[in-house]
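One protein chain omitted, others in place.
Labels run A and B following the written order; every chain starts at residue 1.
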Amino acid sequence: MGMLNLVLTNISRKPATRLYPFEVRAPFKEFKGRIVFNPDNCILCGLCQKKCPPDAITVTKADKTWELNVFRCIMCTECVNGCPKDCISISNERAKTGAKEFIKIVVPIVDKPKAAPSK
Amino acid sequence: MTTVIPFGPQHPVLPEPVSLKLEIDNDVVVGVLPSLGYVHRGLEKFIDTKDYNQTMYICERICGICSGIHGITYSRAVEKLFDVEVPERAQYLRVINSELCRIHSHLLWLGLFADGFGFESLFYECWKYREDVLDLLERFTGNRVIHSMSKVGGASRDLTKEQIDQILKTLDDLEPKVKNIEKVFVNNYTVKKRLVGLGVMSKQLAYEAGTAGPTLRGSGNAIDVRNTADWDIYRDLGFKPAVAKEGDCYGRTKVRIDEIYESIKLVRNAISKLPNGEIETRVKGFPTGEAVMRAEQPRGEVVYYVKGKGTKNLERLKVRTPTFANIPSLLLMLPGVKLADVPIVVLTIDPCISCTER
Partner (left out) sequence: MLDNVIQNVTDIKSMPEVLKTVEGLKNDGYRYVTMICLKANEGHELIYIFEKDDKLKHLRYFVKPGEKPKSVSGIYLCALLIENEYQDLFGLTFEGLAIDYKGHLYLTPNSPKTPLA
């Protein structure tokens, strides 16, 4: 009897898996998907580079660039919490496979005198 | 006449690269020689190049399944060096994270174990339920397995009201499901035939062999670090270690199933007692001195030893992982076991070779 019950429920039940490429589950709100960098407020202080455990971030003051090695990044959000100007945020969008290895962003520095004191 | 048969490092049953040289006499094992070294990464040396905050992320990557508890234990060890008191809310969040980790690890192990003795559909069931817990962890910490929830001085993520409701709801759904698979593991005739009386270790032997975790408790020793270690929270939550007297594979399976219920209970209690307030204290300065910290992982007791030298890097980090303590017990359990049962006995210590070699 228990067996018959099981058979009937299993016939009428939806499969537990999803038909993946056609049916994608929306990512959770809290999911750490990828790092988003907003260059507007960046002062090139280099704190994110210093805090990054896998050395994925490179800040070059001479070229005014901020570079992230996506393949090295471990999504620890140390840089997100450590940024003094809140330039770095995290998006719950899943990073696609086959992404570019480096994300290089040129930083336009607006209020330079305040941020970098004269040498 | 004895024959030597290599078991692993690539074996259909074990996902981990452990290699055993089995000395076989007429289908019965008479001698075992474990050989390691396939995934040695030198993580204890690697900390020389990272500061003590970043080392947390290295510790989490020692193991993929119990990563959360590795990070938490490391954080607690370094907090002991600094002598800082972590806010109570952060400690409760850590307990919730470790217990959810334990539930998902035990469900994973039950699935692998079912696969090990050829019960495919049970394997699917276990992993289906594990997926619910992984979704919880993803909502709570932002990642499925490497959580990065803890940090030196507190927790990096807080629980919202919505997430707490989600956790309670999923656990309520999970409990009857675990009851369902427990019925198969504990009562099924075929499964019992396969497990009872296999790989027996007496209470005294398990204690003297220095085993840890379910291997120790499956032999009737009620030793659980959560019970009395210098972390008072578990006592407040009414923790009781799960013990089985059998000392064989069946007993160790029963311990793990009971621990799932225990963990569900602990998460519920922790959520009901979750205090409000800060989740982080700022830690300043550089660590000095040395400290030993223990915690209970799904696989057993983990021991962290940290020594600071007054700079931002630690001088020495030593991790004694549970499987490291359990591998010598294979030398005692395997002789006398038939060759076909070797994978099952090896699986019951829940081997994690990446942990062992670091």
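Convention: contacts are C-beta pairs under 8 Å (C-beta built on N, C-alpha and C of every residue); 3 or more make two chains touch, one makes a residue touch a chain.
Computed from a predicted model, the values in this text were never measured in an experiment.
For the chain that is not shown, the touched chains among those present are B, taking the whole complex. Only one residue from B:210, B:238 or B:336 touches the chain missing from this view: B:210. The residue touching the chain not shown here, chosen from B:237, B:279 or B:327, is B:327. Contact with the undisplayed chain is limited, among B:181, B:303 or B:333, to B:303. Touch with the chain omitted from the figure is made, among B:13, B:36 or B:233, by B:36. For chain B, the residues touching the chain absent from view are 33, 35-37, 40, 42, 44-45, 80-81, 83, 207-211, 223, 225, 227-229, 288-292, 294, 301, 303, 305, 307, 315-316, 318, 320, 324-325, 327-329, 331-332, 357.
Keep in mind that, in the parts below, only the chains that are shown with their structure count from here on.
With centres defined as mean CA coordinates, chain B is found 29 Å away from chain A.
The touching residues of chain B, counted against chain A in their complex, run 50, 53-54, 57-58, 128, 135, 138-143, 146, 148, 156-157, 163.
Put simply, chain A touches chain B in their complex at residues 16, 28-32, 51, 53-54, 74-78, 81, 90.
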